[in-house]
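Working notes for the structure below.
Note that this complex is displayed minus one protein chain, with the remaining chains in position.
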Amino acid sequence: MLANVAKYLRLLGHLARYTLNRELAFRGNFLVKVSVEVLWLGIMIAFYRTVFARTSNVAGWSEPDYFFFVGCYFALNGLVETLFFENCNEFAELVRTGDLDFLLLRPIDEQFLVSLRRIDWGTAPNVLMGAALMIIALVQKGWEFDLVRVVTFFVTMACGTAIAYSFMLILTTFTVWMVRNQSLMEMWWMFSSLARYPKEIFSGRWAEPLGNFFTYIVPILVVCNVPSNVMVRVLDPYMVVLTIVAAVVLLWLSRRFFQYALRSYRSASS
Amino acid sequence: MIEVDQLNLVTSEFMAIVEAIGLTKTYRVFQKKEGVLGALRGLYRRDYREVCAVDEISFTIEPGEMVAFLGPNGAGKTTTLKMLSGLIYPTSGEARVLDFVPWQRADLFRRQFSLVMGQKNQLWWDLPAADSFQLHREIYSIPQAEFAKTLGELTELLGVAKLTRQAVRELSLGERMKMELIAALLHGPRLLLLDEPTIGLDVVAQAAIQKCLRDYHSQRGVTMLLTSHYMRDVEALCDRVLVINRGGMVYDGPLAGIIEKFGESKLVKLQFEGLAPDDLGRFGQVVRREGPFADIKIERSRVSEILSAVLERHALADVTVEDPPLEEIIAKVFEEARLDHDAA
Partner (left out) sequence: MTPPDGLAAPSAPAPPSAATLAVEPLPRHAPPRGPIATLKKHTKILRVSLSERMTYRSDFLLGTILRFLPLVTTILLWKSIYESSGKSELAGFRYREMIAYLLLTHISRMFSSMPGLAAGIARDIREGTLKRYLIQPVDMIAYLLSYRVAHKLAYITMSIIPYVALFGVCRGYFDGIPGPLTLAAYAVSLVLSFFVGFYFEASVGMVGFWFLEVTSLLYIVMTLNFFISGHMLPLDLLPSPWSTILKALPFQYMAYFPAVVFLRKITGWNLVLHLLLELTWAVVFMVLSRGLYRLGLKRYSAYGG
């Protein structure tokens, strides 16, 4: 069992190294990608600075707290995009051309190959940038170091990443049945727009049930909300447990769904 | 301590490598309706028709055999290969490959065979082939020493040792196919499945690949099942031929048997002392008549009788009796099978 894990890690190491070489071979392109991400972060910061010039808080989040949230979102999204996005995007193409077959031939778990084949180093700096923003926000807030919070933060971040990945996998899996290539990028952008804001904006007669739906049933809202809350606001043990449970359940569900889709693919193709 | 290889050889003496029993594959093709109204209907109900790609195919392949699947396009060859690889589920029927049920796709099963598809690229596209090989080594858990040795042998055999550090997309089709083959053989599979491996390649590359496969087969005793359009491949590599048409098996036996069974005529090439006469039509179908030369297709059974008749009447400078090209025979087989099928 342990040998297996070691093998997958080594494989991942190889893949990471090779894709990095390839990326650096197209250095100019790489720099442009990174510049655009930097620009995008700049725009988000500009947007929220403008907003906070006119209000002291948004939905109960103070400026440093909110910026921590933004940094958390940026880092987490960067992580998901670096590791998984390009691969999931390609999945529809693999299905369409039948090249998926070659991944199925290998004595390696298909989900691993489909999800982690390439590492998109262009978005990797986002993790660092998001981390930097988070640290700045903490300093601005005058945050006091609390080991429990930090540890819980990393745990919930990892869970948040797992939840985001699971949703991405579920969306990707749908493409097995969609004969035409609906842009995964578009779908993901729209879906992840839910994770982009604090849960507290879902207030009011119609919004609150919606917010609860996206917290407890389709738990995309917990992805950035819980880690951020844990670190700078309220460490709610129930929410932490919810996040961990959601991560485990969603990983399992998405894997089952993916395997079901593969079976269906294999029944339908010729 | 018996090494795994030896163990395999021992057990392989007692069981068939591939056993297919009544393999069938049908699938649905959805019909798209015309126009906007039809498309609306498509939202809640879709019409489809069933296509039978493989129809109750049964055969057995013993270890060390080199078998060819012949058949026209759409006959079901690739589908059969895919079922044997475990890539698709059959609609009905059974199969055992290397003593596994292929579509259960056990890890151990997947380690022991390779599928190579012509004109399709399994290697990582923008990596050098060497990197793909490294990944293969990791994926198949090949020990380092064995990996280095096998890689050296194969690159030497195919003459591509200098190209492994070039990105795969920069290689020519022939070179790419050679790399594909290397990747397929690195982990020492016991069964090699090849789908049109030399399609689109020039003659030199084809010959190189054929030689590599032959050599590999004689060295390691690997069992090979290949589909091809090119008779040259089949003649060069395979002793046994399975002919498939429209999903059904039409012939299963040695290559020579096809010629005997289906080759109804022989091509008799005559060179006359003088000009070739123009009444040769009564002996058979005159394929060519130029100056002193005449080629006639004559029924096998009547060849000697007709030859004597010709010799009696004319002076001949040279006579050759040939089988018609294999392609022609095969095409005839398909044609007959089609007629049978339509009549049934």
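Chains here go by letter, A and B, matching the order in which they are written, and residues are numbered from 1 within each.
Going forward, contacts are C-beta pairs under 8 Å (C-beta built on N, C-alpha and C of every residue); 3 or more make two chains touch, one makes a residue touch a chain.
Treat the numbers as computed from the prediction; the structure is a model and nothing was measured.
For the options A:Phe154, A:Trp189 or A:Trp252, the residue in contact with the chain missing from this view is A:Trp189. The chain that is not drawn here is touched, among residues A:Ala6, A:Ala25, A:Ala59 or A:Leu253, by A:Ala59. From the options A:Leu24, A:Leu39 or A:Val150, the residue with contact to the unseen chain in the full assembly is A:Leu39.
Along chain A, the points of touch with the absent chain fall at residues 28-29, 32, 35-37, 39-40, 43, 46-47, 50-51, 53-60, 74, 77-78, 81, 123, 126, 174, 177-180, 182-183, 185-187, 189-191, 193-194, 196-197, 200-204, 207, 210.
Definition applied: only the chains that are shown with their structure count from here on.
Within the complex formed with chain B, the chain A residues making contact are 7, 10-11, 14-15, 18, 22, 98-99, 101-102, 104-108, 263, 266-270. By the touch criterion stated above, chain B contacts chain A in their complex at residues 25, 27-28, 51, 53, 79, 82, 85-89, 103, 105, 107-108, 110-111, 114-115, 120, 122, 124, 126-127, 131, 134-135, 138-141.
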